[in-house]
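First the structure, in the form of structure tokens, and then the observations on it.
Only one protein chain is missing; all other protein chains are in place.
All chains are identified by letter, namely A, B, C and D, in their written order; residue positions are counted from 1 within each chain.
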Amino acid sequence: ENKEKTPIRVLAAGSLLLPLGGVETRFEAAKPGADVQVEGHGSIQVIRQVTDLHSTADVVLVADESLIPDMMYRTMEGGRQNYTDGYIPFATNAMVIAYTNQSRYADEITNDTWREVLARPDVRTGFSNPMLDAAGYRALMVAILAESYYHDTGLFDRLIGSHFDPPLVLENDNGTTAVTLPSVLRPSDKKVAVRDGSIYLMSLLSAGGIDYAFEYRSVAEGQNLLYIPLPAEIDLSSPAFRKEYARARVVLGFERFSSLGRVRTGSPIVYAGTIPNTAPHPELAKEFMNFTLAEAEKGGNGWPAPLGGP
Amino acid sequence: MITIEHLSLDVGPAGIRDLSLVIKPKTWAFIIGPSGAGKTLILEAIAGLHTPEKGRILIRNTDVSGLSPEKRGIALVYQDYSLFPHMTVAENIAFGLKQGNKSSEEREEIVSDLLNRFRLLRFRDRYPGTLSGGEQQRVALARALAVQPELLLLDEPFAALDPQIREEHILLMQQIRRERGLTIVQVSHSREEAFALADQVAVIMEGRLVQAGTCEEIFFQPATPEVARFARIENIFSGTVSWSGDGMIAVDVNGTSFRALAEIPAGRPVTLCIRGRDLQIARDGVTPGPYQTCVTGLISELTPMEFGIRAEMSGPCPLVAILPREVPAQSLQRGRMVTILIDAAAVRVIPSDLKETV
Amino acid sequence: MITIEHLSLDVGPAGIRDLSLVIKPKTWAFIIGPSGAGKTLILEAIAGLHTPEKGRILIRNTDVSGLSPEKRGIALVYQDYSLFPHMTVAENIAFGLKQGNKSSEEREEIVSDLLNRFRLLRFRDRYPGTLSGGEQQRVALARALAVQPELLLLDEPFAALDPQIREEHILLMQQIRRERGLTIVQVSHSREEAFALADQVAVIMEGRLVQAGTCEEIFFQPATPEVARFARIENIFSGTVSWSGDGMIAVDVNGTSFRALAEIPAGRPVTLCIRGRDLQIARDGVTPGPYQTCVTGLISELTPMEFGIRAEMSGPCPLVAILPREVPAQSLQRGRMVTILIDAAAVRVIPSDLKETV
Amino acid sequence: MIRSCLPNPFIFVSWLLGGVIVLVSGLALMVIAVPELADLPHLTAIALDGRVIESLSLTFAAGCSAVLFLLLCGTPLAYALSRTTSRWRSVAESLLDLPLALPHTVAGLMVYLLFMSRGLIGGPLAQAGIFFEDAFLGIVMAMIFVSSPYYVNTVREGFERVPVHLEYVARTLGATEFAAFRFIALPLCSRHIWSGALLAWGRAVGEFAAVIMIAYFPEVISALMYQRFSTGGIAESRSIAFIMIVVCLVVFFTLRTMTRTRGENDDHH
Partner (left out) sequence: MIRSCLPNPFIFVSWLLGGVIVLVSGLALMVIAVPELADLPHLTAIALDGRVIESLSLTFAAGCSAVLFLLLCGTPLAYALSRTTSRWRSVAESLLDLPLALPHTVAGLMVYLLFMSRGLIGGPLAQAGIFFEDAFLGIVMAMIFVSSPYYVNTVREGFERVPVHLEYVARTLGATEFAAFRFIALPLCSRHIWSGALLAWGRAVGEFAAVIMIAYFPEVISALMYQRFSTGGIAESRSIAFIMIVVCLVVFFTLRTMTRTRGENDDHH
């Protein structure tokens, strides 16, 4: 019976997999002829599937809207069209500090003490690789923003910067604070851990290998983790602080051959979706997209928060 | 030299059962027996490669139960040579020496000497896989002798050699044995070798010792019908003593009466063994003496052999005779009727109930 | 039956070189020769397992060059039996039959018959690995005979058997051969077997045919010194003809003069071969006749053998004699001086330059 | 072959040294097993989850198909290699070894580039209606690619050990080349075939990176585990992992015990 169904291939950022599970069930119930297949990767990987591997996808959902114009507004290999010519932003998220009740000092950490707890020498903190995962450079931005928000000079250095070899140094340039990453982000001690994406980070956290991790709130909630919410001024969740966010900047340490933009500027987190021009079932894709947007609007466990503003 | 006392050893269904055997120093002892009898197992047990279930082995009057193989001063040569295929001939021979603490000059000297004696000099740096069977065998012997054992265990050492080479080897081993005062225990199938070399022979069957003695005893006076068959005695019959007196008996086999020298009361079942070479064709008109048996039969089969002609006779009591080549050809023809004479002294009698050991 | 014409075959450094040989139908032909001579290769070539570089093989007067092994109607039995280890005895024997198009009843019948004849019935469902060497050999023979070949190639079929079993096998094979009119080509090391069985014998050395003929010719009148050595002729000397006349010659060997029956001009180098059995100890005071050679020497070594005593004599021309066991013991002692007589007819002369083929 | 009955202290030392590896495997099993066995209801729930069962069957079915293909094509290949002395043999063997050391993502990429519907092989086949992308066939192809060296190498080694005399004898007894292969070489190699198939099956069943490149759907067990990991965290995926481990242990134990006796008679030593 599966054969008669039309497959809708959805390439989605890993942090959307949990809510999309529910969407899949309900959409298929509403539309018996469709077979939704959700494939999860890191956001950049998701786009690479389409642009480099020529994987046929009906819907692409990523965790950073800027990736779509960056990587998909290009003419197709061997064609005249762009991969896509537009996208729909549909949700936002917030950075939090996720932990478990086995984490060291889990009973001491609060909204106020997190900076001090994370800086303790026996506490290990993890974030994903800024070069591969939006959550990664967003974690760095949170630390940069926290330094000025709390007027706590040296915070970035204590939490992250000094634990790498070479150390990550902040540079101030009329109002913006930037960190330039070396091409290899190599920890110099056991205080920090970097992993490919949230799946690896979360397993380290659950296994007890790290105590705290910078993560999206929706992921922490979806996996039933404890978390410390951060002030809106620094958690990249609110369009209201767009200007403040923009003061933090991460310069990715790519090799000369890379085809991604090097400079990432702080901005509110915006999830976006697009239907590639190569989609084999554009009509169904559109239907699914609308269905998903509506679901996202409703929210629920595991969903990134709906977009507040226009 | 070696005393084996009530040795029992289980390996799967087979094994050695309650074996006792004494091998005197400086003798060349033979262990013979059918395939699968446990001959190799005995050698391995002496070498310390198996732990006996029961019994013990004494070497030079000391119990060696707790002694591991490398400490027993015994060298073992397998039938399949078991050369180390990854070492050259010289390395194979030097292997045992390297395990000891000989200086490298000493080693070199011993190896060269052995290579020379076993005419292996030109194979010095070849690998065993490229040698013929005879050459491999020589290497195996040289390797075993290199460690200057007091006791040498040989498992059918000459079986796969061609006769020319075999003879050379046997002479060489005899010479070395005499020089060094070696004790040798050899497993063999060849009666020719046993006759040439054995000081004492033990016959093993199904893990048990069935007869021990000299070659002549085993091959000419077998203690049991099984040994007789194994010794290839051509004529073996079951019969009953029909008459007894004066140190002589008459045995009835299928109606034919054989005379033999023994003292067994009439009525007892016995087995008779008569070697083919002890049968003679009677010249026409000759009457048998009182100490002779006379049988008439038809020649049914003639086979030339190197040292004689094998003649099979049919009749109520079929006989096989090995006749000298000089027998006139006209009397030896298939289908001819001949009369056979057998001396009573040539008939070996084995009482069937009690299997006496000679 | 088989005609081999100028066959050459290269395998690595060794091989067969320009070999021509005719094997007559229904004969039992022997191929003998030292290890590595190429005997097995010849059998394999006849069976079609190698493609010759040169020459051809005719079977029943037809060239079989293009015929693959399974179509030649030849069965081959290897020395190592080469039983199929994953098949039971019965399956092994039936293998060839299954390749043909016999009905399963026919197969069953042939297999049962062979099992019976080779006394293998109780091993029917056993695997080869659990059989003794002799039993395996019987299975290999039965398997080869099952396909009813016209030609049977046997590679040392009886070598690893114990003598008792060997004899049984030989008799059985003779019987089957007679029944079926089989042609058999056998590789062997055993002169005993050759004497008992061979209708014709070919001696192979280093891939070449060096002598072909009957057993007596090969073993008593070797064509070359190599064959003489291979035939284990105990006394082989190089010498020069010192005198010639009247069909007799005298040959000088290290100062000793041997008389032989031959017509070779004086001054020619020759090789002399004398069997140990042809040497007799002269009784005291006997003077040698004109057709006899007389040599005096010291007994240096005495070895008992099954059919006689081997005596080695030292001296300028060291001799080995095989004497009958009946020789009085007092005259046979180490260190004693004895006089040896050799009939001129017993001395085989091989001219050294042209190696004639008998 | 039956070994010595002699007590051997060196074996004991060997066990001590090598025991490290067994110990690590045992402990590794424990760290997964202990938390799972502590929460049996959850484990049972996962084990009975339709999707898990479906995915497990899919994975094993694909693994078995890959092994089946290898049996059919890899066995003749191994035979041909073992009977070839030409120097092309080395070239062919090196090519065959290639997937051995390739990072799995690269292996996946290669399979994808070949078998996608615009690929070198996938293209023509797509015309004929045979698709590999996101299809059972794609999974099988990826599995074949990564596991073939293990199978072919093991079986080739086996064929090289079949005594040539046995095939010769079979020929003279009337067997054609094929019959000699079928009835002699093949059964005598069965131990190696089993063991090669086991290695290949294991390699195939565990593969993730290479498989999801061409077929994210249907979901093989490692993809499902990845998916569960992303959505449900470690607890979810560990249960699946534990089920997988148990199934594999059972499979291995059964097969190893079966193969122990197999080919016992085949040796000539």
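Keep this in mind: a contact is a pair of C-beta atoms (placed from the backbone, for glycine too) under 8 Å apart; a residue touches a chain by one contact, two chains touch by 3 or more.
Since we're looking at a predicted model, the values are computed, not measured.
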Touching the absent chain in the whole complex: find that residue among B:D18, B:E53, B:E70 or B:E263.
B:E70
I'm checking contacts with the chain that's been left out. Which of B:Q99, B:N116 or B:Q175 qualifies?
B:Q99
Considering the whole complex, not just the chains shown, which residues of chain A touch the missing one?
42, 44-45, 48, 51-53, 129, 131-132, 183-187, 190, 193-196, 200, 203-204, 207-209, 252, 254-255, 257-260
Missing-chain contacts mapped onto chain B:
44, 47-49, 68-70, 72, 74-78, 80, 82, 84-86, 95-96, 99-100, 127-129, 143-144, 147, 153
Across the whole complex, the chain not displayed is touched by chain D residues 1, 3-4, 8-11, 13-15, 17-22, 24-32, 72-81, 83-85, 90-107, 109-111, 113-114, 119-121, 144-145, 148-150, 152-153, 157, 160-161, 163-164, 167-168, 176-178, 181, 195, 198-199, 201-203, 205-209, 221-222, 225-226, 229, 234, 237-238, 241, 244-245, 248-249, 251-253, 256-257, 260, 267-269
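Just so it is clear, only the chains that are shown with their structure count from here on.
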Whole-Å gap separating chain A and chain C, where each centre is the average of the chain's CA atoms
89
Where the CA atoms of chain B average out and where those of chain C average out, how many Å apart are those spots?
24
Compute the distance, rounded to whole Å, between the mean C-alpha positions of chain A and chain D.
37
Would you give the residues of chain C that are in contact with at least 2 other chains, written as numbers and ranges?
none
Find every residue in chain D that makes contact with two or more other chains and list them.
none
